[in-house]
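One chain of protein is taken out of this complex; the other chains stay put.
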Amino acid sequence: MAFLDILHLEKSFGAQRVVKDFNLGIEKGEFISFLGPSGCGKTTVLRMVAGFETPTSGAICIDGRDVSGLAANRRNIGMVFQAYALFPNLTVEQNIGFGLRIKGEGKAAISARVGEMLELVGLPKLGERYPFQLSGGQQQRVALARALAIRPQVLLLDEPLSALDAKIRTSLREEIRRIQRELGITTIFVTHDQEEALSMSDRVVVMHQGIADQVGTPFEIYNRPATRFVAQFVGTLNLLDARLLDAAAGRVGLGDIPVALNRELPGRVGDRLSLALRPETVVLGRKDEGSVVLSGHIAEVHFLGSVIRIRVAVAGQIVSLDTFNQPDTPPPSIGTPVEVSISDRDLLVLAA
Amino acid sequence: MTTSVASLPAAFRPRQVLSWLGVAPFFLFATLFLILPTLNIVLGAFRNAEGQVTLDNLGKLLAPSIRSAFWISIELSLLTAVLGCLFGFLIAAAITLGGLPRPLRSAILTFSGVASNFAGVPLAFAFIATLGRLGLVTMLLRHWFGINLYGAGFNIVSFLGLALTYLYFQIPLMVLIITPALEGLRREWREAAESLGANGFQYWRLVALPVLWPSLLGTLALLFANAFGAVATAIALTGSSLSIAPIVLFAQIRGDVLNDPHLGYAIAFAMILLTAIANAIYILLRMRAERWVK
Partner (left out) sequence: MTERRLWSWLAVALGGLYFLLPLVGMFDFSMRMQRDGYSFEAYRVVLADPQFQQTFGYSVVLALLTIALGILIVVPTAYFVRLRFPGLRPIVEFLTLLPLVIPPIVIVFGYIRIYNTSSVLPLTGSWWGTNLLLLFGYATLSLPYMYRSVDTGLRTIDIGSLTEAAQSLGAGWARILAVVILPNVFVSVLSGAFLTFAIVIGEYVFAALLNVGSFGPYMVWMGGNRAYEPSALAVVAFAITWACMGLIQLFTRFSKFSTVRR
């Protein structure tokens, strides 16, 4: 049994089922991200854990205790919102001390804990300020400190970085992870930004239409996507239409070019399927033995700085690949005939 | 947008004169029909019939009859402002936070727009027809429940009756002003408070009410000024049997009690002073309230 167990959780708003049979076990101290597009149900699951929404069915257990029937203010869960949600009438110190004040702790204890928290989030001098005098990044740090001050069992972060500028987003991302490790607090982080989810999490839950499509480490999610949705949503991807030629031998037809995958494939001859591959696994030119070689011509060249993204037309489809910029080699010109090599292991087969 | 016009070629410069001509009528109008009349009153309050500066006129305000008229006016305005705030707040809270159907909400807001402008003579008639000696509610209470309002000492032509009538435009005004403020209370504040262990009462005491406080106090001041300046309703309802400050002034002007026009000045000046203070409080607190809601 995990520290935080979510069992057969369901939620319907009227006739609409927004969360369907959601199951997840989170270990103590783990950092989990819920990743998915807006409307996928990730925030609803989070809000059910927090106690702001009542599950239609299912259970949420923290430390072996079912909290589903508990009001939000009895759960001891820290929550950070997208729009900061600092109390505008209270100073930074009073905001952070709010939960302790509610618990009835003494002034000295509160002020000590508040100081500790301000130190933790790196804002030791701003305790006297009001929220409207702070930048967005500072406000979100205070919100984090406020949520952590009550020593919650679980920390919930609902898209906490979405409202911030790109630069602050990256630095705060690292800081949140540092603080989480330092305190060893069990954390759920909701985001629609795959980069955030991949870079911060111990495990990622990719959600789609109320269902958890895949649960795994960032490495697994990225390299071994379980469904077409996961493959498409996480990272950029080439998707090529293919036709199954020989299931047992693992041969497929890409247009009229036969490709050998050298592994057994499900399905019958003539089935349509999709081949997925990451741009960074495609190499321009002919590589060593055992790889698949396709010929085509350069269709587009995008110079992105350190990386050059090249699109090659192969058998009527487009294959994107990334090469690193090299100062002495200008990128190929459009129309040049080229060959691209792919390792057969990198070709993922997804049902069409 | 202004800079682009200002940087137009010099050919347009003579037009600057024309733009001044565009705003000139307004300033002329405001001077003639707003500033000068008010100034005349204010200065008159400090002068005697011979034009010498004096404080005698203001001293006459302390005469028992005038003083009690002001006192009743202040009591009436304060009472209807406080009750208007209270009931208006409850209704506004019910329609914003109470989970009532949306059409009802907009219907109530529209009605508030009408009712807050339905002051004056017709309002007085409506209350006479309802709570007067032969009014609907008076009769119904007597026939159905055997309650004799007038036997119990109630009279629509009284302080209480006037207060009841004033509330008819005070409450809707409060609803109109405080509803946006209540909508400004963000759901996340409540949720954040809850996740930190607060119950509903603690949330209201520590967060919601402090956030609303400037708006509430400010609106209280506005309602006070609103009631204080209302004359027509009072005259239509009570004639001149209830002596409140605006009615005393009305009688002064009407009856051309010109044996002492400067007392009129003094009464008018005191009225301006009170409503100006109330409005200044309103504006100050309003600015404070807007500082938080960004």
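By letter and in written order, the chains are A and B; residue numbering begins at 1 in each of them.
Heads up, the rule we're going with is that contacts are C-beta pairs under 8 Å (C-beta built on N, C-alpha and C of every residue); 3 or more make two chains touch, one makes a residue touch a chain.
Just so we're clear, the structure is a prediction, and the values are computed from it rather than from any experiment.
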- Query: The complex has one chain that is not drawn here; which of the drawn chains does it touch?
  - Reply: B
- The one residue from B:72, B:95, B:162 or B:212 touching the chain left out of view is B:95
- Query: Among B:130, B:155 or B:202, which one is in touch with the chain left out?
  - Reply: B:130
- Message: Of the residues B:18, B:62 or B:152, I need the one that contacts the missing chain.
- Response: B:18
- Message: Under the stated touch rule, tell me which residues of chain B contact the chain that is not displayed.
- Response: 1-2, 4-5, 8, 12, 15-16, 18-19, 22-23, 25-26, 29-30, 32-41, 44, 87, 90-91, 93-95, 97-100, 104, 108, 110-111, 113-115, 117-118, 120-131, 134-137, 167-168, 171-172, 225, 228-229, 231-232, 235-236, 239, 246, 249-250, 253-254, 261, 264, 268, 271-272, 275-276, 279
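Convention: only the chains that are shown with their structure count from here on.
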- Query: Inside the complex, what are the residues of chain A that reach chain B?
  - Reply: 50-52, 71-79, 81, 83, 85-90, 98-99, 101-103, 132, 143, 146-147, 150, 156
- Can you check the complex and tell me which residues of chain B touch chain A? 186, 188-189, 191-199, 202, 206-207, 210-211, 291-294
